[in-house]
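Missing here is one protein chain; the remaining ones are kept as they sit in the complex.
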Amino acid sequence: MSARGLHAGIVITALGVALAASSHARAEDPMDMDAVLHRSFRTATPDEWTSRLAQDETQALCSRYRNLPPAEVAAKIREAQERTFRYPGDGRLSGDWRDGAKLAAIGTGGHIGRIQPDPPGRPKGGNCYACHELAKGEVAAGNLGPSLTGFGLRLGDTAESRAYTYRKIYNAQAFHACSAMPRFGTNGWLTPEQIADLVAYLLDPGSPVNAR
Amino acid sequence: MTFRDRLLPWVTALASCLVLVAGARAEGRSAADAIHEYREMLEDANPADLVEMRGEELWSTARGPRHASLEQCDLGLGPGVLDGAYARLPRYFADTGRVQDAESRLVTCITRLQGIPREDVVRHWYRRGSDIEALVTFVAARSKGSPVDVPAREPHEAALLAVGADFFFRRSGPLDFACSTCHSQDDRRIRLQEVPNFTDPAAARASMTQWPAYRVSQSSVWTMERRLVDCIRQMRYPEPGFASDVLVALQLYLQHQASGGVMQGPGIRR
Partner (left out) sequence: MAYPMKIRANSDGTETEVKILMSHPMETGRRKDEDGNPVPAHFIRNITVTHGDVVVLSAQWGPAISANPFLSFRFRGGVPGEMVKVAWRDNLGDTKSQEAMIA
């Protein structure tokens, strides 16, 4: 055996050890986020783990870049969201603004745990008022998102504005990667029909959002 | 827990409080200004004082199979040293090999000094009137006037601080929420509830130094763990365990951000 061959053999062996050590360390590192989460949320069922703690690729990217992804990552995220849109069976993107008004105000649904879970079957709301001003004169509105009062007056109630509004509620990250707004449709929080009701609440000239 | 329909407590304060809130609306002042005035009016009347008195009794009374009090409990500054201890938590404790917050450390003391089984202490820790609520309130009150001091330079603390910061920005669940979704911008509200920007040390100091706090809407003192568990519930996550790493890591991050602020708690919150 040549000296050179021996040398190469040593390098390969050393590399193998290093790889094994690093993958071992990752699995055992007690401060690895997955390990921390598994220890901390021990009572979560496998289904709750999958739907509430495990991340999809978009959530993982937005977390990694703390919601400021570089341009090429942002473009990749927007592209992925584009493929998630689904529409109501009847194709109507604007429904009943009265039903939308109720959904916009409901902040319950989907709470779990032993301390204060929602009763089974409690409807999930859009909770739009948590972050947005909507109906004129409703002061108990948050400001994490922009004011949407008069939204329909600005955009008009057209096929184009309905499609835009529907898609924005369905998945805001198709427009702005890592937007703070929940992807209500893509994540299955609201149905396409419920989103259409919210579109009506925002755009319909009769809705209190567009009161003059 | 049932939402209680009697939000406003104190008899004499009722009318003036309503006036204050209405006044705040009319003058366009923030809800925080009104609450601040409300707090000043009630300076001698924070019901957290009652909880604190109960905590003091629990601290100094011999209980459990070992008939011992908690007066030799080491909260990080040595056995029995209470003044300023809360302001330096969470911190690493060599005798347990863990970074611990006030709740977690008190449970260590209760199990070790008094011999009460952990599950008996922890089972209903989140309920109004729990021993944990009272003891944390008492311990925190003994840090009033002390600056929050959580440098987290010790290696275990530094590692958990990084976890806390990562968790703060980690998005998951059906609403894509992270803590940072609501707590990383100035002057934001959920409905009318102001949500502090914990990425800003000044805002972190202003908020964290008020906890634990008497929650008027719950008629009980909420410890920081109780507060965080409810935030996480509202994010639609599963419920983290009592004194779990996520809760300690988050507190480490928040207290680290708030370091330098002077403890004023137990405070009073809506």
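A and B are the chain letters, set down in written order, and residue numbers restart from 1 in every chain.
Here is the rule we go by: a residue touches a chain if its C-beta (ideal position, glycine included) is under 8 Å from a C-beta of that chain, and two chains touch if they have at least 3 such contacts.
Since we're looking at a predicted model, the values are computed, not measured.
*Asks:* Taking the complete complex into account, which shown chains does the hidden chain touch?
*Replies:* Every shown chain touched by the left-out chain: B.
*Asks:* Pick out which of B:P47, B:G76, B:P174 or B:P212 touches the chain that's been left out of the picture.
*Replies:* B:P47
*Asks:* In the whole complex, not just what's shown, which of B:T111, B:Q185, B:T199 or B:S219 touches the removed chain?
*Replies:* Touches the omitted chain: B:S219.
*Asks:* Residue-wise, where is chain B in contact with the chain that is not depicted?
*Replies:* Touching the missing chain: residues 1-2, 4, 6, 8-13, 42, 44-45, 47, 49-50, 53-54, 219.
Basically, only the chains that are shown with their structure count from here on.
*Asks:* Rounded to the nearest whole Å, what is the centre-to-centre distance of chain A and chain B, using the mean of the C-alpha atoms as each centre?
*Replies:* The mean C-alpha positions of chain A and chain B differ by 29 Å.
*Asks:* For chain B, which residues are in contact with chain A within the complex?
*Replies:* On the chain B side, the touching residues are 1, 25, 126, 159-160, 162-163, 166-167, 169-178, 180-182, 185, 187-193, 195, 229-230, 233-234, 236-241, 244-247, 249.
*Asks:* Which of the residues in chain A end up touching chain B in this complex?
*Replies:* Checking each residue of chain A against chain B gives 31, 33, 36-37, 39-45, 48-49, 51-55, 58-59, 62-63, 66-67, 110-116, 129-131, 139-144, 180, 182-183, 187-189.
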